[in-house]
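All protein chains of the complex are present and in place, except for one that has been dropped.
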Amino acid sequence: MDTKHNERRENYRYFHAIATRWMDNDVYGHVNNVTYYSYFDTATNAYLIEEGGLDISNSPVIGVIVNSGCNYKSSIAFPQPLEAGLRVDRLGNSSVQYGVAIFAEGQDQASAFGHFVHVFVDRTTNKPVPIPEKIRTALARLTD
Amino acid sequence: MDTKHNERRENYRYFHAIATRWMDNDVYGHVNNVTYYSYFDTATNAYLIEEGGLDISNSPVIGVIVNSGCNYKSSIAFPQPLEAGLRVDRLGNSSVQYGVAIFAEGQDQASAFGHFVHVFVDRTTNKPVPIPEKIRTALARLTD
Amino acid sequence: MDTKHNERRENYRYFHAIATRWMDNDVYGHVNNVTYYSYFDTATNAYLIEEGGLDISNSPVIGVIVNSGCNYKSSIAFPQPLEAGLRVDRLGNSSVQYGVAIFAEGQDQASAFGHFVHVFVDRTTNKPVPIPEKIRTALARLTD
Partner (left out) sequence: MDTKHNERRENYRYFHAIATRWMDNDVYGHVNNVTYYSYFDTATNAYLIEEGGLDISNSPVIGVIVNSGCNYKSSIAFPQPLEAGLRVDRLGNSSVQYGVAIFAEGQDQASAFGHFVHVFVDRTTNKPVPIPEKIRTALARLTD
């Protein structure tokens, strides 16, 4: 999928409000490149908790990230309010690839977009396992 | 002022919504003690920017912190929504002492409360200067 | 104990090297006030792990912070290497108060100093318990 597709709000299925913080801005005066990944993480886990029933302290199956990436298109800065958009690009047996994007509140064009892959593993053995049913159902709602 | 006073919502004058993040939780499963100070920083600077006209990239006078402290009363955790409460306890010529507290959204009793002192300095020389008039007016509204 | 005492390297008993990071600097070009607490946390837990045998993933007894504070004396910035100094100011039955300070590498005068209190609790019930013997022995070595 191309950049134009990934930049448009209409191509995301779930939105999570992100409140910027003083420390998000770096010495160059904008949200640091690292912090965008924290927004991605936060939006995705919020969805898994609220809609998929993930219990981050006790669930026997958890999602671990095996790769991630981000394209930065325009700068943003505290105290600007943001929204993270989320969709599912590929839903496998034990893994899921997300499409993610960060929007200045109310904007149609993303400031940045990226992707990451969760592999679901047994919390104790760290071995891949099938995605738990409730989480799979929630993720399926974010595919096209 | 005593703990009971500092814990009650009614003793704060400005409230700022804080959205927790995945990374706020540490290995013990709760918001890390360090992160509370980032909430304090964020709420206070949001107020100074919105109400006091502070331009964090260009203002010739900026606030630097000379001391800070926090008392932790009960734990909080992502994805719980929070609110930071702010008041002014002492408004001097070039410095201000804030009272700050963190509430689980909608609670009357603080999860943590603290204080910190901003000294306003010339951005270039780093020397204390009188608090700019627009900021002083905004801060005065947060005193009792 | 007075400021002069707290600022001097000779009044700390354990030192931990802190490598600054790009993100430690905020928009004003210096290490953000919040980040100092992360240095305190890191130095203290490194000591508890290495000398006290704390296993942060599995120990049945963990230390939780009930209050903390910091006085900022001079600014520091990435990429400057730092050292955190640690001592024990009060060793109780289930709690310990630390004195902590941050030094530019090799300096005798602290850039900042502070304190915090750990209460040791049962990881499951969250109730205070006596400090485990191996940790107590390690902490006792940091008192005068």
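Labels A, B and C are assigned to the chains in the order they are written; within every chain, residues are numbered from 1.
Here is the rule we use: a contact is a pair of C-beta atoms (placed from the backbone, for glycine too) under 8 Å apart; a residue touches a chain by one contact, two chains touch by 3 or more.
Every value quoted in this text rests on a predicted model; they were computed, and no experiment measured them.
Only one of the listed residues, C:60, C:79, C:92 or C:130, touches the absent chain: C:79. Which of A:46, A:70 or A:135 touches the hidden chain is settled by the complete complex: it is A:70. For the chain missing from the display, the contacting residue among C:42, C:67, C:97 or C:126 is C:42, taking the whole complex into account. Subunit A meets the missing chain through residues 27-28, 32-35, 37-38, 41, 56-57, 62, 64-72, 116, 123. Counting over the whole complex, subunit B has residues 22-23, 25-27, 29, 32, 34-35 touching the chain that is not drawn. Taking the complete complex into account, residues 17-23, 25, 29, 38-39, 41-42, 45-46, 49-50, 56-57, 78-79 of subunit C touch the chain not shown.
The definition used in the following text is that only the chains that are shown with their structure count from here on.
With centres computed as the average of Cα coordinates, no chain lies farther from subunit B than A. One simple way to say how far apart two chains are is to compare their mean CA positions; for subunit B and subunit C this gives 23 Å.
Each chain gets a centre from the mean of its Cα atoms; for subunit A and subunit C, those two points are 34 Å apart.
Separating the CA-averaged centres of subunit A and subunit B is a span of 29 Å. With touch defined as above, residues shared between interfaces to two or more other chains in subunit C number as follows: 27, 32, 34-35.
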